[in-house]
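Can you keep this structure in mind? I'll have questions shortly.
Only one protein chain is missing; all other protein chains are in place.
By letter and in written order, the chains are A, B and C; residue numbering begins at 1 in each of them.
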Amino acid sequence: MANLKVQFGSITMKNPLVMASGTFGFGKEYGQLYDIERLGGIATKGLTLEKRSGNTGMRIWETPSGILNSVGLENPGVEAFIKEELPYLNNLNVVKLVNIGGKTLQDYVDAIAMVSKEKADMIELNISCPNVKEGGMAFGITADSTRRIVRAARNATQLPLVVKLSPNAEDIVKAAVVCQEEGADGITLINTVKAMAIDIDKRKSIFDNMYAGLSGPAIKPIALRMVHEVCKNVSIPVMGVGGITTWKDVVEFIMVGATCVQIGTANFIKSTIPLDILEGLEAYMVQEGINSLEEIRGII
Amino acid sequence: MANLKVQFGSITMKNPLVMASGTFGFGKEYGQLYDIERLGGIATKGLTLEKRSGNTGMRIWETPSGILNSVGLENPGVEAFIKEELPYLNNLNVVKLVNIGGKTLQDYVDAIAMVSKEKADMIELNISCPNVKEGGMAFGITADSTRRIVRAARNATQLPLVVKLSPNAEDIVKAAVVCQEEGADGITLINTVKAMAIDIDKRKSIFDNMYAGLSGPAIKPIALRMVHEVCKNVSIPVMGVGGITTWKDVVEFIMVGATCVQIGTANFIKSTIPLDILEGLEAYMVQEGINSLEEIRGII
Amino acid sequence: MAKIISNREIAPDTYLMAVQGKYSGKMGQFYMLRSWRFYPLLSRPISIHDINDDSISFLYRVAGEGTVLLSQLKTGDELHLEGPFGNGFPELKGKVAIVGGGIGAAPLYYAAKALGSSSEVENLDIYLGFREEPLRLEAFEALANKVRVQLGGNVTELVNPNSYDYIITCGPEAMMEALYKKSVGSSAKVYVSIERHMACGIGACLVCTCETKSGNKKVCKDGPVFLGEEVYHG
Partner (left out) sequence: MAKIISNREIAPDTYLMAVQGKYSGKMGQFYMLRSWRFYPLLSRPISIHDINDDSISFLYRVAGEGTVLLSQLKTGDELHLEGPFGNGFPELKGKVAIVGGGIGAAPLYYAAKALGSSSEVENLDIYLGFREEPLRLEAFEALANKVRVQLGGNVTELVNPNSYDYIITCGPEAMMEALYKKSVGSSAKVYVSIERHMACGIGACLVCTCETKSGNKKVCKDGPVFLGEEVYHG
């Protein structure tokens, strides 16, 4: 029988499927539709120290094989999360990634410190959200600012720290190397690509915030390339994300070196798509005589 | 009646539709299918000083709403182009952009100098091809190397010089500003996005050259954002390109500030798609009472 | 995958589609529909128009790419649907009016059926406004004594809020807002059904926000039905 187990640094996951931040809430909603304990892991909606109400105006726009979102990190704040959402997650036998964003370095540090007192499996440091003017992605653009924020985050927590990088970074490989140098336990990439849509009738951007983040199958070829480039240049494990929709996509990301993958936009295609992917992945491994994904990881 | 005429620096075009380099050969093939003098302009396949036979192996792969290409600048070389292809183009009443790529700075300069002795309307300096290991895109990544190549090209020609930038540039706005500072007459963006596809059966990249260039509707939201960012920061005219498939796409690019647009991958959807776009554009202008595209250019 | 029983164009660009199977759902709830695989990416939210023992039906207007694809479905073709989602209209009592505008009539048929058969409802009146052609008029007329139709113009003008305890409405925002404004100070509480572009449809992605008096609400989960005063405040 195929064994889907993967080892992400010190963390063992029963399979490589992690639900991507912002597409899976805090698990509850999908948990009402199917048995989400079959998943490898869940990344929470991006949290900030203080509650945020997110962006005004249109927040979603469909593009060819993709979507643009401009949620703008709406979230209840770390404290409310810990009180109201974490208990549900902690009752689940899945790996929990707490995704943290922020405006200032201090915000990040404080939020991480708070979460680190709780039972959570990993911190996913989001320095790549293109939807918030005041920060988030700004940290992920240059190698210097990446270093600053990762160093501060590293000092703020004993939990495994995964840094979620931006495809909008000046140099994605350099950014990843910096994360490794600063002691990150892993890397998640990619977040959404900064992009835009126009309402030609109103003669305006669709989004109040002007730009938004592109995700979905449209960006898969870009994500795959970035994951490959990064995996060739760091030794810490990588979570591949961007447009993954089928089990074949998962195999591709593993072959370019990802240790596990995240499913984001595809959740919107069909709520139980992760189960279809798991089934396909298992059938593939059986057919190819692959006992562990280790055998094909990074072979390209 | 709607007037589709546009002024790109010193060059007047009868409409804003330019066929993108590499997707339209040297015009002949499409010229056999429809009256290509109805187009605003044609950018030639990328030329290099010496003949190139391009990349080996698979050169095209379909992705969700996009294609990856790995042609690798196959071309007959500037001399053969001037002898065998330019005469046909020069017989056409369209604006001709001669797209030039190269390995070394000297190659670029020599190729540009040769073309500049001929009758051509513009040089399109391609510093953004992701499909050639030895150069091309390398020049388009950092602001410094962009400055060096644009300066050299500017000194090598009296023809209007348009620089085609890479979406893979570290900072697309900075790159554009550098082009303007160095005396470029305009900017074309974007070229294809560096990306990848996997053959999971062979456990290899689809492409001998590992990575390839993503184009088509998938990248339109990214292209639109980059064109908007650049137009807000330079005063020289911009040709918007990336996934344009319908007249609405054209209107979007004009609204974010493009002076004209290029149609690439869409030519593969339907050979006469530029005529459909022109028709739609005219109908739109009539309906909206727009006399000149100037009225909506850059209003976002 | 469910099978299409029928899919008929009952008015220009407006289709009534019946789908085989046993489905649950309250009035005002919706399903996420797709008859395609990956393109277009998102499923389309469509309200429950009616539910019978072995079928569910949807009434929809062709708006763009997705509804064009739905409209091309033929008997026997397959449809993927998930639901029921959303809060739906609340159980009501006393004198109730239903006010629909255009394709906004879609969820109101199932609502009229439920309210019409409720012993708590003393009186049910239905007001429907259409630009040109009424939708499902006979079906509505079978459910209430008073069904008034306005073709062109403003259906809200026909409604006297003081005659009702509750008004439930679905239609263009401008119509719903006008109706709510008209009801302020009257005896009627107004429930409106709000539309937003959706991705997950279940409350996980936060893209379908409606700003209300009590903060951001998710139309897919906290809605689509809200009290008029919550939405049209300020």
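Keep in mind that, in the parts below, a residue touches a chain if its C-beta (ideal position, glycine included) is under 8 Å from a C-beta of that chain, and two chains touch if they have at least 3 such contacts.
Keep in mind it's a predicted model, so treat the numbers as computed, not measured.
Student: Pick from B:I67, B:V150 or B:L293: which residue touches the chain that isn't shown?
Tutor: Missing-chain contact among the listed residues: B:I67.
Student: For a quick check of understanding: of A:G25, A:G40 or A:P64, which residue touches the chain that isn't displayed?
Tutor: A:P64
Student: Name every residue on chain A in touch with the hidden partner chain.
Tutor: 64-65
Student: For chain B, which positions touch the chain that isn't shown here?
Tutor: Spelled out for chain B, the touching residues are 22-25, 29-30, 32-33, 45, 53-54, 56, 58-62, 64-67, 69, 71, 74, 216-217, 245, 265, 267-271.
Note that in this section only the chains that are shown with their structure count from here on.
Student: Central chain, going by Cα centroids?
Tutor: Central chain is A.
Student: Indicate the whole-number Å distance between the mean C-alpha point of chain B and the mean C-alpha point of chain C.
Tutor: 48
Student: Could you put a whole-Å number on the gap between the CA centroids of chain A and chain C?
Tutor: Going by mean C-alpha positions, chain A sits 36 Å from chain C.
Student: Which residues does chain C have that touch at least 2 chains other than itself?
Tutor: 38-39, in rising order.
Student: Multi-chain contacts only, two chains or more: what residues does chain B have there?
Tutor: Chain B, residues with two or more chain partners: 64-65.
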